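The structure under discussion is supplied below as structure tokens; questions concerning it will follow.
The complex appears here minus one protein chain, its other protein chains still in place.
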Amino acid sequence: MLNVLYFARLRDALGRDAERIELPAGVADVGGLLDWLRQRGDVWAAELAPGRSVRAAVNQDMARPDTPLRDGDEVAFFPPVTGG
Amino acid sequence: MLNVLYFARLRDALGRDAERIELPAGVADVGGLLDWLRQRGDVWAAELAPGRSVRAAVNQDMARPDTPLRDGDEVAFFPPVTGG
Amino acid sequence: MNAPTAPRPLAQGATTIRVQTEDFDVGAEIAALRAGNAKIGAVATFIGVCRDLNDGSDVSEMELEHYPGMTEKALGGIAAEARDRWDLFDILVIHRVGRILPTEQIVLVVVTSAHRGESFHACEFLMDYLKTRAPFWKKERTPEGARWVDARASDDAAADRWR
Partner (left out) sequence: MNAPTAPRPLAQGATTIRVQTEDFDVGAEIAALRAGNAKIGAVATFIGVCRDLNDGSDVSEMELEHYPGMTEKALGGIAAEARDRWDLFDILVIHRVGRILPTEQIVLVVVTSAHRGESFHACEFLMDYLKTRAPFWKKERTPEGARWVDARASDDAAADRWR
């Protein structure tokens, strides 16, 4: 299982702050998980579209599309950060 | 008359913090006044020697050897500043 | 990983990271860092404050969200990078989360060192990286409604200066 978290504008738009997802067949990295989530359509396709500046973290480190995923990982998606 | 001030290490070495000097004949600028002061010899020649990094101000603005002098000016000599 | 060694002569100072809802007292935080270390010659400080205006709209309040766990980890990593680059004594980072009103303090970064260049550079580096790599998100309440603040290209450019 993956523990998937959503923050800020993404959480508001997707209507959830977390979900548990069985690592889908054929998904090996962050980019693959994003593709899989987009196939849910509607807001998922819109909010996670390639042009939308979605950032990701795996196990609380910033990640890239080719960052590999393993069962048990904590994966987070969020907009570019705006603290400070 | 010039009002001539000395600060910090220069004041200690020269044994005075101020003096009034009648603008000497032929002295037109800060460099000229320095040459004139060096002719006093002893510590004056040593402390104001060209290699000693003496700084000058005229009327409380940083000055250079070619800064002109006029009767009534306040002229200050001091080592490079070390505040902060 | 290393064998035990004698204490380093200049090894005073520590990194402190706090993410909190409460406000902070700048004077007291600086005094606490400086206490007892007579080797400190320079203290560089930055305070980020909530403004009542942003991108042309009045802001009546701000809500700061973070990613508990990752935020602290990211700030600790940024501080470790600063220590790799400069010879520092203390690093203190306090970042508030939750509801913040205009004129209230948002973030405090304090860096101490022997000489001023190092604390200045480290303090600015920490702020630039914090702005682009630490998971915080701002939501502003304005007369037009609540809105998530967009990331600024200028912040990315500021962080890229240190690469």
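By written order: A, B and C. Residues from 1 in each chain.
We adopt the following convention: contacts are C-beta pairs under 8 Å (C-beta built on N, C-alpha and C of every residue); 3 or more make two chains touch, one makes a residue touch a chain.
Because the structure is a prediction, the values reported are computed rather than measured.
J.: Specify the shown partners of the omitted chain in the complete complex.
T.: Across the whole assembly, the hidden chain touches B, C.
J.: In the complete assembly, which of C:34, C:83, C:133 or C:147 touches the absent chain?
T.: C:34
J.: Consider the whole complex, including the chain that is not shown, and state which of C:14, C:53, C:80 or C:146 touches that chain.
T.: C:53
J.: Determine which one of C:19, C:42, C:70 or C:134 touches the chain that has been left out.
T.: That would be C:42, which touches the missing chain.
J.: Which residue numbers on chain B touch the omitted chain?
T.: Touch set of chain B with respect to the missing chain: 5, 7-9, 12, 53, 57, 60-62, 76, 78-84.
J.: Kindly note down the residues of chain C that lie in touch with the hidden chain.
T.: Within chain C, the residues touching the omitted chain are 25-28, 30, 34, 37-53, 102-103, 114, 116-117, 119-120, 123-124, 127, 154, 158.
We adopt the following convention: only the chains that are shown with their structure count from here on.
J.: Touch graph across the chains, line, ring, star, complete or other?
T.: Contact map by chain: other.
J.: Going by C-alpha centres, which chain would you call the most central?
T.: The most central chain here turns out to be C.
J.: Roughly how many whole angstrom separate the Cα centroids of chain B and chain C?
T.: Averaging C-alpha atoms per chain gives centres 48 Å apart.
J.: Taking each chain's centre as its mean C-alpha position, how far apart are chain A and chain B in Å?
T.: 71
J.: Would you please write down the residue numbers of chain A that are in contact with two or more other chains?
T.: none
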